[in-house]
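Omission of a single protein chain aside, the complex is shown with its protein chains in their original locations.
Chain nomenclature is as follows: A, B and C, assigned in order of appearance, with residue numbering initiated at 1 for each chain independently.
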Amino acid sequence: MSEKTEYRGSIHQSQKDLMLNWYEQLDRAATTGDPPTVSMMISGNCVELLEGFGAVPLYPEVNALQLAIRHQSLDPILAAEDLGYAADNCAYVKADIGCMLKGITPTGGKLPTPTLILCNFVGCNTYLKWFEHTAKLTGAPLYVIDVPFMRTDEPRKEDVEYVVRQLKETVEKLEQLTRRKFDYDRFRQAVDCSRRSEDLWSQIKHLARSTPSPFDAYFDAITLMGPLYVYRAKPEGVEFFETALAELQAKRDAGHGVYEREHYRLVMEGPPPYPYFRTFRDMFAKWQACAVASTYSTVGGLWEFGFRHDPDHPFESVALHMIEQNVTNRNYLQRYEQIRRYVEEWNADGVIIHFVKSCRLFSAGQGDMRDYFTKQLGIPTLYIESDLEDPRYFAEAQTKNRIDAFFEALEHSKATALRGSA
Amino acid sequence: MPLVAGIDCGTSFTKAVVLLQENGTPRVIGKGRARSGVNVDEAANQALQQALNDAVINRSSLEYVSCTGFGRYGVSFRDIQVTEITTAARGAHFANPASTTILDIGGQCTRAIGITETGKVKHFKSNDKCAAGSGMFIQRAAKYLEVPLEQVGDLSLRASHPQPISSVCAVLAESEIINHVSAGVTVEDILRGIHESLADRAGSLLKRVEMKGDLTLIGGVAKQAGIVKAIEDRLKVRVHVPKDCDFVCALGAALLGLKRLASKSTVAAEAS
Amino acid sequence: MIMNTVLDSKMERTFDKCRELLEDLQFTAVREWKRAQPGRKAVAYFPVYAPVELIHAAGMLPVGLSGAGDRLDLQYADARFGSFICSIVKTTLEMGMTEHLQPFDGFLFSSICDSARNLCFVMKRNFPQMYIDFIHLPHNPSSPATPPFLAAEYRRILTCLEQLSGHKVSDDDLRNSISLYNRNRALIRELYALRATEPQLVRAWESYLLVRAGNLLPVEEHTKMLEDALQELRTRALKKRDSIRVVVEGSFCEQPPLVLIRMVEEAGCYIVGDDFTLGQTWFETDVPATGDPILELADSYVNRSVYSSVRHDFRKPRWTALVEKVKATRADAVLFLIAKFCEPAYFDYVPYKQELERAGIPHLQLEFEEKLFTFDRVRTEVETFVESLVFD
Partner (left out) sequence: MRIASGVDVGSTQTKAVMMSDNGGINILARALVDTGANVQRAAERAFDKCCAEAGIQTGDVGFVVGTGYGRYKIAFGNAQMTEISCHAKGAGFLCPSTRTVIDMGGQDSKAISVGANGEVLDFVMNDKCAAGTGRFLANAAEVMGISLDEIGPLSLRGKYPVKLATVCTVFVESDILSYLAQGKKGEDILNGVHLAIAKRTVSLARRINLEPEITMTGGVARNCGMVHALEEVLARKLQISPDAHFMGAVGAALFALEKLDQSFEFGTWKGQHATSGGH
């Protein structure tokens, strides 16, 4: 494929540097026990709190994701299945546990046993199992922050109080475990950094509203997501997103898009198939189809609709962020609404729903979502199935067939519309 | 000197053995085999009669008949029925006491069984209802390639460049075979490719039963030397094929029959 | 298999009635209850840990729905929920799409798993005329903030239920409901205890029918049924069979077909403990019917509910609880009867298995779907398992 599908600017280098630096810190923690590390889920993460201890987050998902992208996920998955996990268990968990069993890390560096396993349960019941099992395997202490699900339109007062209370218990727990005093000022500063990073990130996402979009809000956004989870509460993060915004803004102003001609604008729902990331991207590149928005890029936070952390109410805003501002803890109908807004405000031609077998949180019921978009709203929608981690569930020929058939139809109806208006 | 029979009512063949216990050592003195067909009872009768003829004894001197295999409930003259997994374990253990992992490849079903040192079933896993990975697949491929079933094993052994079969479905695999033929791949290489894909499927079953040490391979397909080699190569394990590999379940059934008989007579002795 | 031929005909009638209730996808009993008491409403709940007391206290009929078994062909739900999702989620939606849920005015779901949760909101979109709500059952039992949080959650639900029924609920109403359900659950515990001590007196599928009927009957009626049944069962003259004793684990949500339960027993097992809809007891001991009833209910869920794969308590792991249950029921083995695609049960199989192996307890894992109708394979597997334990 000769099509240039990826924008490579200086942000890609600084992103790499930042992430490498993170891995080095983890490596150091593994050998020297310092800095303290807290393993946590990306969705609803509270890195700001960790800043109050100078602690570093450890995201098992990032490892699982790296493995899959490097085509190394099958071995650990099989190792976990040998232990008794079912073919139908979430492969993210299996890959992570398999790594633990076999002592593999995707970067080759060492991973520390976390000071605390903090199960920030947001929406995904599998997290609970995952962390429970990891705690059983490693013997590391476990604390669960139970985050009430978004079952009402607005978070309830009791929900926020409940989470704040648990955050404070986490602080106590970490004070015991790290034998460090919680630095409240540093926590507040971190919250303020997050606010600024988020503001920049939100502006970046809004750039995709231009035609053509200067970046792909699914495939490219994933590159930017690492710093968002690890560094948003640090000055380095703010700086990173400033550069990113400037660079992409310049591209937008010059009228440069992802493709020479942007033919289709899409909204993507569901995580990507990491083991076939490139192949999958090319299937869309072939049609010069650019993702202008995606739900997956909001698993760690949903800032494009206005939410920001608030240094004046640090605990409350962290709690609110966990409860309300990530796609995993929002109910299905809220997700429908989010996608609908993307289609309208980001001016998209269609929706791609990627059903991943591992993840019931994302996928259970996506058929209804398709029904809603095609029937209720009349938006062209494609539904494809594979997996985000397990390479065995990617049927390349079939997926390609579906994608081609979808664009063939889209092209056809665009052409018909054009002919009709001519 | 107790005399018992074991009958294995398989999906393709019904196999019977007659077992005689002398000085505490059981010994097979007769074997019989019949096509399973529709009428389980009839096939069982036939196979048993053959075994009795082979052993040159009368039906009336049999003290106990135990049945196994998918048609075990269909044999009207049985004293007991036991599943083919249990009997495979018992029979294989008797044939090769050192091995604790058994692979049974029959006409419609492949099974992996992990057993204890005493021959009790510990874990088992089977795949059925899909022909990919079963003896029937080989039977059909042999027919296509116009090779007699008996020669499949030796031909496959002689392969130099095995051609892998990528399809997971036996039917779609047949199209692949046709493509191989038209691309000029030799029959030997194709057959070995089939055996290798069977071996790989068996490998994933074996993992589930925590394979340890040598493997005992039983069932009709074990008669094919090529599959033995394929399993040894692909799964890196030593394979032991008992003599009369397709009678192993029947043997296991007969052995369990002996046991029941013994416990019955002790009960009778205590009662009197 | 030797079946007792002289079955008490009265018992037989009760079992028949229970089976009819459970197989009736028209929910005739619910419809009749509503017809007999005009203006009163029925609220359905997804299998386990629903605060039935709240529904009852609000003057409505709580009905536990456990899928549609093999009695409904999927026409719509497959397209909505696709592959890799358990059957109960699909059959529940299918019942809605085919107007089987008409007798219900509301439907409560809770945070047991991701599939069930998403189902709640898909139902909400498709059936806007129904009151559908989601209860966040907490997953952090160790925080002192947890019971008050759940109490607040229950109060939120109660307010909605009051609106639905048009009946203001007093603390006494609640205490009364709690007492009624306490009595009911105590009887079920008694039934389970009887099975553990005298398994020949009551077969697992019989006990299952009696308990499942409680999902569909008014609690008062069901309590009466249990009282009568317990009396009858004790007087049965049945001989002990030569069976192994097993605990069944993994069927807490989607339910195995009745025939499968019978088949397991006929293959040579006494099921002396099981988690079929968690035995409908949900709590290890009575909920105190004193003090602030809502807080007591909340506290009972947090601190006294029976373990299962969809409830997380890091103070006492489920695997320890399973081993204890095996010891308490003097079971020889554990049979994992897991609904296909039930992720919580799949996950727990691993630590369960590890702990059982450590304790030297044999186990067998089986998968089922509620629409299963051929049992040859399962039968062979259970028989083999039994044989491996009885033949030496």
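One rule holds in what follows: a residue touches a chain if its C-beta (ideal position, glycine included) is under 8 Å from a C-beta of that chain, and two chains touch if they have at least 3 such contacts.
Please read these numbers as outputs of a predicted model, since none were measured by experiment.
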- Wait, the hidden chain, what does it touch out of the ones we have here? A, B, C
- Item | From B:L52, B:A170 or B:M211, residue that would touch the chain that is not displayed | B:A170
- Which is it among B:T11, B:Q49, B:T186 or B:S204 that touches the chain not included here? B:T11
- Task: Write down which of B:I29, B:I80 or B:C130 is the residue touching the left-out chain.
- Result: B:C130
- Message: Among A:F53, A:Y85, A:F187 or A:W287, which one touches the chain that has been omitted from the display?
- Response: A:W287
- Contacts of chain A with the absent chain, listed as residue ranges: 263, 286-288, 367, 370-371, 374-375, 380-381, 383, 395, 398, 401-402, 404-406, 408-409, 411-416, 418-419
- chain B residues touching the omitted chain (full complex): 11, 37-38, 108, 129-131, 134, 136-137, 140, 168-172, 175, 178-179, 181-183
- With the missing chain put back, which residues of chain C would touch it? List them for me. 74-76, 78-79, 82, 374
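FYI, only the chains that are shown with their structure count from here on.
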- Note on the structure: Cα centre of chain A to Cα centre of chain B, whole Å, reads 51
- Note on the structure: Chain-centre distance (mean CA atoms) for chain A and chain C, in whole Å, is 36
- Note on the structure: Going by residue number, chain A touches two or more other chains at none
- Complex contacts: residues of chain A adjacent to chain C: 83-86, 88-90, 93, 121, 123-126, 128-129, 132-133, 135-136, 142, 144-146, 148-149, 151-152, 156, 158-159, 161-162, 165-166, 169, 331-333, 336, 355, 357, 360-361, 363-368, 371-372, 385
- Write out the stretch or stretches of chain C touching chain A in their complex. 78-85, 89, 111-115, 117-122, 124-126, 133-136, 138-140, 142-143, 145-146, 149, 152-153, 156, 310, 312, 314, 317, 341, 343-344, 346-351, 353-354
- What does chain C use to touch chain B in their complex? 376-377, 380-381, 383-385, 387-388, 391-392
